[in-house]
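What follows is a single structure, and I will ask about it in a moment.
Note that this complex is displayed minus one protein chain, with the remaining chains in position.
Chain lettering (A and B) follows the sequence in which the chains are written, and residue indices restart at 1 in each chain.
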Amino acid sequence: MTFNKNLKNLFLVVFTTLILSACSTAKKSGNLDGDVYTGKETVKYLASGVPDRIFFATNKSSLTTASRATLRKQATFLRKNKKLNVTIEGHADERGTREYNLALGERRANAARDYLMTYGISGNRISVISYGKEKPVNPASTPLAWSQNRRSVTVKVN
Amino acid sequence: MKKIYLALLFYLISFNYSKALIEIDITRGNLDPLPIAVSPLHVDAKSDQIEGLKVKDLGNNISAIIEKNFKNTGLFNTLKKEAFVQKPDIAHLKPRFEDWRLIKAQALVTGKLLIKDGKLKIEFRLWDLTAAKEMTALAFTTTPSNWRRVAHIISDKIYERLTGEEGYFDTRIIYVAESGPKNERVKKLAIMDQDGANTKYLTLGNELVLTPRFNPTNQMVTYLSYFRNMPRVYLLDIETGMQEVVGNFPGMTFAPRFSPDGKKIIMSFAEDGNSDIYTMDLETRVVERITNHSSIDTSPSFSPDGKYIVFNSDRSGLQQIYVMRSDGSEVKRITFGKGIYGTPVWSPRGDLIAFTKVRKGRFYIGVMRVDGTGERLLTENFYQEAPSWSPNGRVLVFYRETKSGKKGEGFSASLWSIDITGYNERKLTTKTDASDPSWSSLLSK
Partner (left out) sequence: MTKSLIYSLIFHSIMILLTILSLPFMTRQPIDLPPIVSVELIQISDKTNIPYAPKVRKIIEETKKKEERVVSEQAPPSAKAKEKPDRIPLPNDKKEKKEIVKKKQNPEEIKPQIRQSSEFEKKEIVDTNQIAALIDKAKEIEAVKQEKSKKLTQSNVKNSFATGLTLSEEDALRAQIFGCWSVPLGLPYDEDLLVRIKLKLKKDGTIMKSEILDHQRMNMPGQKFYKILAESALRAVRLCQPLKVPPTGYEKWKDIQLNFNPAEMLRG
């Protein structure tokens, strides 16, 4: 319990620092949690309130709390639009070797797909494709751009 | 009996004394490139004229190619033509060795050519100037349009004679030609001669193509294409343009490479987010699964005897390099250094593995022994990866990407080569931006 409290406090401190730093320097460029992008700058929407993408930490394909929330919204959206199929595109930043990044993108896309499936979306409505580092959304060579490029994007097919 | 022995012993001792030879160990020398003079090839005045070919300049052009090849190795210092002391035709008959030695040349290449009845006849000689003798001499007959290849073949023969190693000049490099802004790159398969000449594009750029690799035994290429948005490994015959998808995999296949005998393709297949290594026999079409692990296993490369596979896996948590038997047994991790390791490629000589290493945000190309010891990092940069060996195992070619600005400006990708000693780092000339190079074996082997 005390541990939880401590964690909460820590979280609060980190959060406020992040917000403060965001205010002072990077108002528009969004912010990072660890090195996972949490901003909205590159995000598009499948429908109102349904973001199309989630972000990952370097070399990781695990889903963050925020990513899960986004995917649950996508699942709800897909349940409502039963005829809609999607492709999940997995991407990596430019800071890895090409072949490993292809595998990593595939793994990220599948992490998202698996999560959608646990929320009742049929697997055959979701195809995956990995682009590795081939299609950066932000072409800059900065940690922020890389965080925006480590993503999986749900794209409507029909 | 004893006496005889004693006498023998005495004899031996005294013999040794009288033969006490002064011995001097020479362990250092001049590490400068070998000074070599490449005389322009003499063009026979009786030569026919060929349309589209400046026959008069052919001798100069051929020697220029040979010179450039030598210079690029970093092992030779080609001397300036202004200093040459004999006319090409006379030198070719018999050089005045003393005079050539005056310009500090240690080796001399001479030659002549004749075009008659639509055929190009070329001969060359390599002279050891200090020993005042001929080291090698060869003659060729071919069609005139092949003059560049002959220049490369001559370069190979001379290189082999002077270094003891097979040359690598009569070779090609297949790569991915890139154009357009960083986030909308257009990529085409391209092929060129090792020296950058004769660039040809093999695909139109409509679909994303990546990682082409030469078959070490012929003119086949395997590569990854996103045709119809389905990333699959393809097999392409560059002479006929025939191609096919490799295997019937229900998902992405990638990171292809040929086995050393050219009869199999080894690659990764991604299934439900998990990438494992598979081989497909090109004759029998039999697909074999080599690894079965919940981690990413990719970038496989066979040892030249075909008995081992080196590959990249993150089963330890981060990308590291592993070696296993070609049936997938006896997996052994070989990299334990700080940082992550990728793109291992076994050298054609068999004694080294080239790799990419990432540490503290910097990228290195390096080589190590096949048990992971003796790591040598050859070059450091912002981004570089994917080494490919020259057929003689002497030089690595790889690609580099530059850091780009806010909107992707300043981004470029280019091919580079480096000697495995770490010397002679050199940018290759390509017509467009370029990445993912793969070196062919000798064409005229």
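In the analysis below, a contact is a pair of C-beta atoms (placed from the backbone, for glycine too) under 8 Å apart; a residue touches a chain by one contact, two chains touch by 3 or more.
The structure presented is a predicted model; accordingly, all values stated were derived computationally and were not measured.
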Answer key for B:157, B:185, B:264 or B:357 versus the chain not shown reads B:157
In the whole complex, of B:56, B:87 or B:200, the residue touching the missing chain would be B:200
Contacting the left-out chain: of B:323, B:345, B:397 or B:434, that is B:323
Residue positions on subunit B contacting the omitted chain are 20-35, 73-75, 93-94, 106, 118-119, 121, 123, 128, 130-134, 136-143, 145-146, 149, 153, 157, 159, 162-165, 172, 191, 200-204, 206-207, 219, 225, 227-228, 230, 234, 236, 238-241, 243-245, 248-250, 303-305, 307-308, 323, 332, 349-351, 369-371, 373-374, 394, 421, 443-445
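The working rule: only the chains that are shown with their structure count from here on.
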Between the Cα centroids of subunit A and subunit B the separation in whole angstrom comes to 41
Interface with subunit B, subunit A side, in the complex: residues 59, 61, 94-100, 102-104, 106-111, 114, 129-131, 134-142
Residue set of subunit B touching subunit A in the complex reads 181-183, 185, 208, 210-211, 224, 229-231, 251-252, 254-255, 268, 270, 272-275, 296, 298-299, 312, 314, 318-319, 340, 342-343, 356, 358, 361, 382-383, 385-386, 401, 403-408, 411, 436
